[in-house]
Every structure is written in C-alpha cells, then in structure tokens.
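These notes are about the structure you will find just below.
One protein chain omitted, others in place.
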Amino acid sequence: MTTPENEGRKDTPDTMVGTVPGDGPVLPDAKRNPSIATRERRDTAYTPSGETPYLVVQDLTVQFPTADGLVSAVNGLSYAVPLGRTLAIVGESGSGKSVSSMAVMGLHDRKRTKISGSIQLGGDEIVGMPENELMKVRGDAVAMVFQDPQSSLHPLYTVGNQISEAYRVHHKVSKDVAKKRALEMLDLVGIPNPIRRFKQYPHEFSGGMRQRAMIAMGLVNDPKLVIADEPTTALDVTVQAQILDLLNNLQKEFGSAIVLITHDLGVVAEMADDVLVMYAGRCVEYGTAEDVLARPRMPYTWGLLESIPTVSAASEKLRPIKGLPPSLLSLPGGCSFNPRCPYTDRVKGERCTTDLPELLPVDGAGAHTSRCHLHDKASIYEAEVAPRLG
Amino acid sequence: MLYFVARRLVSALSVVLVTLIATFALFFIAPTDPAGAICGDRNCTQERYNEIKQNLHLDKPKVQQFAEYTAGIFVGRDFETSGVVQHCSAPCLGFSFKNDRPVTQMLADRLPVTVSLVAGYAVIVLTIGVYVGSMAAKRRGTFGDRALMTSTLVVSSVPYYIVALMIALYLTILYPILPRGGWTPPSESVGKWFLGLLTPWLVLGIYSCTSYARYSRGSMVETLSEDFIRTARAKGLSDRVVTYKHALRSGLIPVITIFGLDVAGSLAGAIFTERIFDLPGLGVLVLDSLNNYDLPVIMGTVLVASVILVVMNFLVDIAYSIIDPRVRLA
Partner (left out) sequence: MSKTVRNADAASAGSSSATPLLQVRDLKMHFPIKEAAGLGRTRKVVQAVDGVSFDLQRGGSLGLVGESGCGKSTTGRMITRLLTPTAGQILFKGTDIAQLKERELRPFRRELQIVFQDPYSSLNPRQTVSNIISTPLRVHNLVKKGKELERVQELLERVGLNPEHHNRYPNEFSGGQRQRIGIARALAVEPEVIIADEPVSALDVSIQAQVMNLLEDLRRDLGIAFVFIAHDLGVVRHFCDQVAVMYLGKIVEQGPREQIYSAPQHPYTQALLSAAPDLGTIRGVPPKERIRLVGDVPSPIDPPSGCRFRTRCWKAEDICATQEPPLMTQAQSGPGHTAACHFAEPKIDLTAATA
C-alpha cells in the first residue's frame, strides 16, 4: 500500500517545533512508518488509553437504502471503550454519531438497514445477532439514555411503572421486588421523595427530574455500557451541570463504560476520557480528550473549536467553518471535508479531492489518529489555529 | 379522577337540557302545524282539528306546553283522544296518535334491536379493525401493508348500501351461506337472536373495519415513530409488547374519538342495515315516522338520539381520562 503521506513529505520537510505555553511540549511529528497503514484490522485493544475494551466497534458501516440511492450514514467506523471510561462521539447533525450508537444497541430496523463490520460487546458479536438474543442484551448489558426525556418517556405510564418494567424485562421477579428496585434507583439518581414520585406521570416531572428518571431507568439493570445520546441538550445549563455530575458519579460507582454522543465540545471537555470526531459518516479524529481538544490534528476539529463562543473567551469575531455539511447521497470526492477546508491548498496536487485520507496516527505510532492529508498538521495548529483560540 | 367524572357529568346534563329545549322549539315553536299533521289532509274537519288542538293543549301558551312536555318525561301525563283518556307513563315522550301508542313504548320496542346491532358492530371494529391497522402499521411499507391498504380503499369506495344489498341478495338468499337477517328478542332465544344478527354484524362491521383499519394504521404509524417507542425497544422489550402495550395505548386515543361519534351516529340511524336485513330498529322507525309525518315519534327519536350522543361523548371523555392521565388535569 502506498501512503500518500510519503509523497508529500519529499517536498516539505518536517518543521514541527516548539511548545505552547501551558500545554507542555508538543510531540514532534515523527517519521511515519508506512506499514502502519495496514492497521485496518487491528486486534481488540484499540483504545487511545491501551486498556482492554468492553465495547469494540470495527469497521462498522451502516447504510440505508432510499429512493435516491444507498445512503452510507456510517462508514468504516472503529473504536473501543474500556469499562470505567467515557468515549465522547462528537459531530454535527447527519455525521452518523447517533446512527452508529443505535447500531450498538441493535435498534435499527433490519429490513431497512444494511449493517456490516463488527460490534463486540464483552466478546459477543452484535452485528447479525438474532433479535431474540439481542433483546436480552438491550437494556441489560447495554442501556441508553436519550436526548429528550419529555418525548422519550411514555406519557401514559407512571414513571415507576416504566422503571420497574425495565427491571422485570431482564429479571424474573415479582412486581413488589421490581418496585423496591425502582424506588432504590429513583433515590440513587437524586429524585427526592421516591415513593410519591414513583406513582407520578412524566408530565408531572420537571425536565431535569425527567432526565434523572430516564437515567434511573437506564441504570436499573446495572449495565456495563451506557450510551448517552445528547443527554443534556434539552436541559437548562444549571440542570445540565447536575446531570453531568450525576453521570460522572454513577460511573465512578458502577464502573460502567459510557459512550457519550454530543455536539457540545464543552460537555466533552467536562466528561470525556476519549474523543472521536465524526464528519459525514466517518471518523476524522480519534484520541484521548486531551489529545483531541488540546492538540487537535484535523482541520474540521479546528473549525469546531474556532466556532464556539465560550463564556471565558474574549469576544473576537468567530471563525466559522464555511459552507454546509455534504449530503450523504453525494459525498465529495477524496476527503469529505475538502469543500469546506481552508487548508487544501497546502496539500500538493489534488489529493484532497481525489484520495480519501486514511485514519493514521498523528505522530507516526501513537493512538491519536486523524484523517487528513496535511503533513505538517502540528505546526499549522500551533502556529495558526491555537493563537486564535486564545 | 372522581371530580373529573363529576364535572363531565354536570356538563353532559346541561347539554341534554339544551337539546330538549332546542328540539321542542324546532317542533312546536317553529311554523309547523302539529295538529294539522295529526289530523291529516283528507277527512280533517274543522271540529276535529280544533279538538286535537285542545286535547294536545296546542292552544295553550308555548311555555306551558313545554312545561307539560318536560313534566311528562319525568312523571308521565294523560292524553285525551276522541273522548278516551290515554295514560302515558313516566318517561313520556309524547303520544303517537297515528299508531295509538305512547312514543316511549315504540322506542323501547326498537331500541334493543339497534343496540344489539351496534354492540356487535363495535366489537368487530374495535378488535378486527384496530388489530389489522396495527399490524399494517408495524409492517408499514411491505407488500402486505400496501395490499391491505389498497383493498380497504377499494371496499370503502363502494357505497355501503350496495355492498350490503349484494351480500344480502347473494349470500343469504341465492346462495344461503350466511343466515338471513331478522329479529328475535334474546329473551326468547339467544341462538336465534345471534343467527339473525350475524350477517348484519359481519356486513356492517367488516365494511367499517376498512375505515377503522386505516385510522388505526395512521395513528399507529405515528406512535411507532415516537421517541418513547424507541425507549421501550431499548429496554429489551419484545416487539409484541412494544406494539400492543406501549404503542397501542397512545395509538388508540384518536381512534376512540372517532369511535364514540360513530357509535352514537349508528345508534340513531343504521337505516340501511336495518332495512336490508329486516331488523325493526330505530332507523326504520324514524323512516316510517317521516313517511307518516308522525311528529311526536320524530321528536322523541331526535331527543333520544341526542341523549345517546351526549352519553357517548361522556363515555369517550371517561375513556380518555383512563388512557391518558394528562386529560384529568383539564
């Protein structure tokens, strides 16, 4: 396999230098080993931290046939999450972040979805698992917390009923035992007066309380993996902070793995150990939270960081990413991000528009990977992007 | 919950009272001539006309007439025809001089027929219709779903009386696969009652199932795409529980609204079914009374029909509040 990186390298020698104040030394952009490109089918322990993972997703592709053709919502996605760690999947709408997690839960309609690749949950393969076995996994080993607790809880059943139902699906116990468990969970997630709350309907709960109830329902079976899909997007800031604290504390207590799907990089910074950035169905950058947020190596990630007005930033003009995300039906050739990328002219030739860059280690060998043809990503970031971020 | 029921009851009763006044106004205050109608066109002499007017107190002030009519409903009243005094007991809705019987009795004869018919109909649409619709919703987009929906459209585009007439003609008379329609009171023989109603039930029920399947399919398709259905599946519940416990409960709400009005309507006038299958129900009674210009009967039926409508609405409200706890707040 020829690596495009090496061709570009001849013309522009490595010029990576220096440190950034407060950031510690930046790893030099080491000589890349061409053989690393054969990493596509690497074995399980593929996490930025190097721990043994509980969830291993490899080369996952999710496609939906539509009237206009086959849409690849997720394309060749690989990641892994060990117990006790939080992976944040970041991306904008249509990037495939939710679709990929629905696949982990096996929630896609089989008749309308083509899934390939592998999703291993504690060693069990989810892709192709028959529905009746999948049902035993859903809600038990892996649970999901959804974005909008207002619409995600059944409006016509009491909150208590819904939580005990979740427990009784996976435990052959009497209603009383399940109720006891549900009350315990309500208490655990910080809902005052569980006995009264148990009998109430979702509309009698406030937004924050509803999300707590949702979390109680997700955790009732002590899942090893929790997928939280934009868990705080529908909530107010002060309530969001409460819920994020709650998730953090529960994770410390139960040691479960969390996949956090979000578009909010602030939430990522507060919650995540590892970060995966998705764009147009593909992973474009993957690494520890520190790597991705403090030493990002992909122009899309840079663009995201530059787009956010933060509470502590000086108020200069924002630098948004130009243009719009591409339609999944007609992805641009080469790198999907190339029409919006301000750095394509720094790559020799037309490679950005002709070759899809591979997801390669940014420093030649480490676990921090990115998908970009630029060969001096580190120096561009430190010299041009970082100063703008302040 | 109790307060909710009580509040609804109060409002239902007030609607009945308004209907009573409106009905009375329609027939007695409007420029109609009840006495002339009763007297008939041909051998109506001036004396007989005046006598009828007197006997019916049509010469009294309207308010008194209304008071007497209303009082009749609660305590009964006496009518005098050709010197004979007829007593019309407690829920008295007037007296049919044409048939020489109190209206209440005539309605009481017919009501069981119509109620039997509509009850069977209700069972069929609520089970088969809703079930078929839910199945189609679950399998939406498949060949089965499309075939089913197309066939329901075809069936409901043929007028009901044609379908009913054809079935009566071909399947009960020419090729008697199904029993012929007819009325036997269940007190006499439950078997005969059932057999006589079977064909009308099936015809009316299955014909309406086509619309109910479509309503419930639409409502279920919407419900099945709700977030809380995804939550239910994420809990590990089976497809069956998700569809028939979680989805059906909210999917039923719009269907119930239609059902309540529909049943009330059918009670007051399943005219075609009754005529075609030879059932002496309320619909046929109304038809006959209209032909004879038998005012007291028409008025009585209108009143009963509106009470039924109000009662059904009340029941639908209660059903709502059982299904949807949010309604109880309103």
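As written, the chain order gives the labels A and B, with residue 1 at the start of each chain.
Heads up, the rule we're going with is that a contact is a pair of C-beta atoms (placed from the backbone, for glycine too) under 8 Å apart; a residue touches a chain by one contact, two chains touch by 3 or more.
Since we're looking at a predicted model, the values are computed, not measured.
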Touching the left-out chain: which of A:139, A:160, A:194 or A:208?
A:208
Residue of A:73, A:163, A:305 or A:341 in touch with the missing chain, whole complex considered:
A:305
Chain not shown: contacting residue from A:126, A:227 or A:294:
A:294
Per the definition of touch given earlier, which of A:89, A:105 or A:267 contacts the omitted chain?
A:267
For the chain that got dropped from the picture, name the residues of chain A it touches.
22-24, 92-93, 206-209, 236-242, 244-245, 263-267, 269-270, 289-290, 293-294, 303-315, 317-322, 324-325, 390
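Criterion: only the chains that are shown with their structure count from here on.
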Between chain B and chain A, distance of the C-alpha-averaged centres to the nearest whole Å:
57
Touching residues (chain side chain B, partner chain A) in the complex
141-142, 226-228, 230-239, 246, 249-250, 323-326
For the chain A and chain B complex, residues of the former touching the latter
105, 107, 111-112, 131, 135-140, 143-144, 146, 148, 151-157, 165-166, 169-170, 201, 203, 214, 217
